[in-house]
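This part shows subunit A:
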Amino acid sequence: MIIKAFFSGFGGQGVLMMGISLANAAMNKGLHVTYLPAYGAEMRGGTANCTVAMGDEEIASPVASEPDYLIVMSSPALSSFQNKVTSGGTIFINSSIIEARPLRQDVQSLCIPCTDMAQELGNSRATNIVMMGAFVKKSRIVTPDIYLKSLETIMGSRKKSLAEINRKAFAAGFDYVKD
Partner candidate 1 sequence: MSKIVFQHPQSLKHNIFHYCPGCGHSIVHRITCEVIDEMGIRGITIGVPPAGCAVLAYNYFDVDMIEAPHGRGPAMASGIKRSLPDRIVFSYQGDGDLAAIGMAESFHAANRGENITVIFINNAVYGMTGGQMAPTTMLNQKTTTSPAGRQQRLDGYPVKVSEIFSKIGGVTYLERCSVSSPAGVNKTKKAIKKAFQCQLDGLGFSMIEVLSMCPTNWKMSSVDSCKWIDDILAKEFPPGIYKDEIAALKKAAEVRS
Partner candidate 2 sequence: MNKVLMSGNNIIGEAAIRAGCRFYAGYPITPQNELTEYMAEHIRSAEGGVFIQSESEIAAINMIAGASAAGLRVMTSSSSPGISLKQEGISSMAACELPGVIVNIMRGGPGLGNIRPAQGDYFQATRGGGHGDYRTIVLGPATGQELADLTMDAFDLADKYRTPVMILADGMMGQMMEPVIFKKPHPRNYPEKFMLRGAGNGKSKFIRGLLLDPIDSEGHNWKLARKYAVIAQNETLREEHLTQDAEMVIVAYGTAARIAKGAIKRLRDHGLKVGLFRPITLWPFPEMKLRALSAGIKNFLVFEMSTGQMLEDVRLALQGYANIDFHGRPGGAVPTPAELANVVAKFYSKID
């Protein structure tokens, strides 16, 4: 079984970090995993997106045709990619800055006001981690422990305070999604 998640937003929103942290967590759980960023000419404020494919078998194609999960951090991301999601899939929406809602009826959507929540915690840059909390809770691909440990590993020896903010942001997103 292979699960694919597609993350999209503006450059600078930490979209690639969302994918990398999930990919690391999946690896640490012992899953096969491939992370594929969309790349282009370097440009600040451009679009950023990436795919993470995870599974208990070899990942054949890293290309995300029909991802099971779409995580959108910006309005253009939602309009561009909502049609990619597989029927029955889930769309995670950063509802702080995205007003539109998916037009499709065959997918589930989850609205998380990540930017507002991160601001309440005192650091809007943790918006992406709030979303990851929600994603981890809903998708159940990896446990919160594995995710947070992986996140800390890849953040390396950067500021301790940042790790603390990330933990709080993750918890906020995680708790926001009800079982």
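For the reader, a short list of remarks on this structure follows.
Convention: a residue touches a chain if its C-beta (ideal position, glycine included) is under 8 Å from a C-beta of that chain, and two chains touch if they have at least 3 such contacts; residues count from 1.
Regarding candidate selection, all candidates are chains of the complex that A comes from, given by their letters.
Keep in mind that what you see is a predicted model, and the values were worked out from it rather than measured.
Set subunit A beside the options 1 or 2, and in this complex the one it touches turns out to be 2. Against candidate 2, in their complex, subunit A makes its touches with residues 20, 23-24, 27, 32-37, 39-41, 58-63, 65-66.
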